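A single protein chain has been omitted from the complex, and every remaining protein chain is retained in its original position.
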Amino acid sequence: MSYQEIIDEVYHDVKDIDDKGKLATYIPELARVSPQKFGIHISTVSRHQHGIGDYEERFSIQSISKVLALTLAYKIKKQDIWKRVGIEPSGTAFNSLVQLEADKGIPRNPFINAGAMVIADILVTHLKNPKKDFIAFVRGLAHNSRVDYNQRVAASEKSVGYRNVALCNFIKSFDNIDNNPATVLDFYFDLCSIEMSCQELSEAFLFLAHDGRTLNGTQILTNAQTKRINALMQTCGFYDESGEFAFKVGLPGKSGVGGGIIAVHPDKYTIAVWSPRLNAKDNSYKRVRVLEKFTVKTETSIF
Amino acid sequence: MSYQEIIDEVYHDVKDIDDKGKLATYIPELARVSPQKFGIHISTVSRHQHGIGDYEERFSIQSISKVLALTLAYKIKKQDIWKRVGIEPSGTAFNSLVQLEADKGIPRNPFINAGAMVIADILVTHLKNPKKDFIAFVRGLAHNSRVDYNQRVAASEKSVGYRNVALCNFIKSFDNIDNNPATVLDFYFDLCSIEMSCQELSEAFLFLAHDGRTLNGTQILTNAQTKRINALMQTCGFYDESGEFAFKVGLPGKSGVGGGIIAVHPDKYTIAVWSPRLNAKDNSYKRVRVLEKFTVKTETSIF
Amino acid sequence: MSYQEIIDEVYHDVKDIDDKGKLATYIPELARVSPQKFGIHISTVSRHQHGIGDYEERFSIQSISKVLALTLAYKIKKQDIWKRVGIEPSGTAFNSLVQLEADKGIPRNPFINAGAMVIADILVTHLKNPKKDFIAFVRGLAHNSRVDYNQRVAASEKSVGYRNVALCNFIKSFDNIDNNPATVLDFYFDLCSIEMSCQELSEAFLFLAHDGRTLNGTQILTNAQTKRINALMQTCGFYDESGEFAFKVGLPGKSGVGGGIIAVHPDKYTIAVWSPRLNAKDNSYKRVRVLEKFTVKTETSIF
Partner (left out) sequence: MSYQEIIDEVYHDVKDIDDKGKLATYIPELARVSPQKFGIHISTVSRHQHGIGDYEERFSIQSISKVLALTLAYKIKKQDIWKRVGIEPSGTAFNSLVQLEADKGIPRNPFINAGAMVIADILVTHLKNPKKDFIAFVRGLAHNSRVDYNQRVAASEKSVGYRNVALCNFIKSFDNIDNNPATVLDFYFDLCSIEMSCQELSEAFLFLAHDGRTLNGTQILTNAQTKRINALMQTCGFYDESGEFAFKVGLPGKSGVGGGIIAVHPDKYTIAVWSPRLNAKDNSYKRVRVLEKFTVKTETSIF
């Protein structure tokens, strides 16, 4: 069976599952999305593309942008980045502040909020115009100049983001934020508000399946850096369900509270899924089922 | 280059590295091992075997036995095992008691001490003669009837294991240990005291590279169960360095404080390394270097 | 009004309050006490005694014995005792293990279980026959040679005391228990099982209202040591309700899960109350009401 046939089959298998998950409602703006939305898109290193359902419709990529932010910061600071953020799973969300206290303000990894704020701080320091330069970088990866921030979502998140304000100031109290926390937080909320379609996402992440190079040959990261980011997505990409995901899907990836997910099969493909209903741990049931079925049918789990 | 040539080359590259690591001294008996010991052995699903250095000498496999204990308990209890132990990374050791408190006595995964105690409790309940039956299981996997517990090591560990006694009684206070804690701890310390050589270890773990079957066809676990254990070793096998290991080596595996390590490349091979000097996080520098170089030279990282 | 008239009045005011509290049931033996029991006894430094209700009936004094154990250990070790246990309130029970970890095995004060275990360890080291010598000390204070341990209660508590076993071994892992944890725990459970009546309790504690001397002149502690113990009871004597108790009653004191309470008014009197129903925080509603009303009527709060 071809990839197209497989994603068609998986799409129809999963589409009508009675999904009890709920929309993310703590961000008011995200609660307005239709919960029935459902799309899949795959991009391969051999230049094939296959999409089905709402794969061309943009949605809020939320935490998925943390991988892109890490990519750009890693490109700029190289190994030095690991002096300011760790590479280990973080255990429960419950402990995040305790861990920051115990680890003197060094977040456990760049995909928890605390870590992404340190990454945002690095970008604020090193980019001339952080907001403009970062979206240009993402547009380049996605081959689409209309990818953009959604200011209403950023404002919506900012209006209720007290815990994130607490986190950023707490890290600052350990001197692991260089800039003004308010500036870093503004940029952080902007990053989370980026909107992309499944198609654009799978395109943008393809360099991670291609040893750090885009298909037209631009070297984004070195081979070793790429391997590092994939390893990080494998162990830390899904919050409290990284273990579950590693088992069920067996691919490195990253999810976002907007309902999107991206997974990378090194040397083969990237696959993006969108389904906005989330379970209690902020993961979407349908999107995990899609990836699980897809890797079974294609036998491409890494385990 | 053949696997034999590669491990020869890696062995000589790493052998003379000036290794500042120290022996595990908190277990008095382990402090008596020669720190220069160094061995490597690989076993492939295509029935090849290659060893170098002290690969035939037995050492204390310590936490590596947690994978074998999990295997037998999983075979017995199937899915029900996950009601009593989680499958997620645990964050820092620092938080283990806090997490047990927050999670009502359910350890985060079967490879932290708390989790291995729950597994030991399951075996104590379900095996007629736990100590005898378990070693018989391990001997069968290793094709060697002389693999055994080391009673002096078990006694040595028991004599200083106050934190483990605390842990087991704490879990019992949440009703997640069925038997008498003293009985469970005795069996737990026995498990950790098993001695095997690199050759025996790589043999014994080969079913995990072979969809759950031994090379002569005995089905130890189902394919899905095997995938689950490999995913668990990937995300939780190396304590606080799982992220680092996932990046550097890119294979599922498990280390022990006796200096041993086992890594599994699904569908290809298992590789065991022994070097008793440990760094601050209880991992051995040389053994990680061996696996790192080996996967680079064979290009078999999963990322 | 005389003390006798006041306690009579308070007794009748409080007796028929509809008390929704429950018996301590985690210790099976304690669950067999009649919940209606209710007694009050006051002993003054001017040698008056007044009792009402079940003031002559013995009950399990439980944690109240921690004050007597501390007294004897303090007498033996003097200032050195504070190297092994702190003098500060402990915050929530929830954090006790975290605090022990952060404080390297030094319990916050001698009235939390962890601290009382360290005190028990000191007594095991310094008394020739800890069990016999300690009860002799208590009998001397209470002027009654029939005060004794209740072996069924001790055994009952031991049979379910996994969390205490965990605690003691955890402290031992920090080297702040000198003896075998099992020996210390045996003695600890014995201490908690002592049975005394309200009359005996108020007699036994009278030295704390009398600058460290019994009424017949025996110096148990120095004046400064006595002040220290009273200050400790004020700030740490009522677990999570020390603040509430300090406000409502305004006297140093100590409660026990068996329903007893003792309060000390320096230079004036001691008062013991017994009412076995406990609220959610292991304090008894009626006994606190008694003390509150008593101090209001006698205007003897220290604030």
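Just a few scattered comments:
Which chain is which? They are A, B and C, in the order written, and residues in each are numbered from 1.
FYI, contacts are C-beta pairs under 8 Å (C-beta built on N, C-alpha and C of every residue); 3 or more make two chains touch, one makes a residue touch a chain.
Please read these numbers as outputs of a predicted model, since none were measured by experiment.
Touched by the hidden chain within the whole complex are the displayed chains A, C.
The missing chain, though absent from the display, is touched by one residue of C:21, C:53, C:86 or C:130; that residue is C:86. When the whole complex is considered, the residue among C:44, C:169 or C:234 that touches the unshown chain is C:234.
Residues of chain A in contact with the chain left out of this view: 94, 97-98, 101, 162-163, 165-170, 172-173, 181. Interface residues of chain C facing the missing partner chain: 86-92, 94-95, 98-99, 102-103, 108-109, 227-228, 230-232, 234-236, 240-244, 246-247, 250, 252, 266, 301-303.
Quick note on the criterion: only the chains that are shown with their structure count from here on.
Chain contacts in this assembly form an open path, with each chain touching only its neighbours along a single line. One finds 56 Å separating the Cα centroids of chain A and chain C.
One simple way to say how far apart two chains are is to compare their mean CA positions; for chain B and chain C this gives 48 Å. The residues of chain B that reach two or more other chains are 94, 98, listed in rising order.
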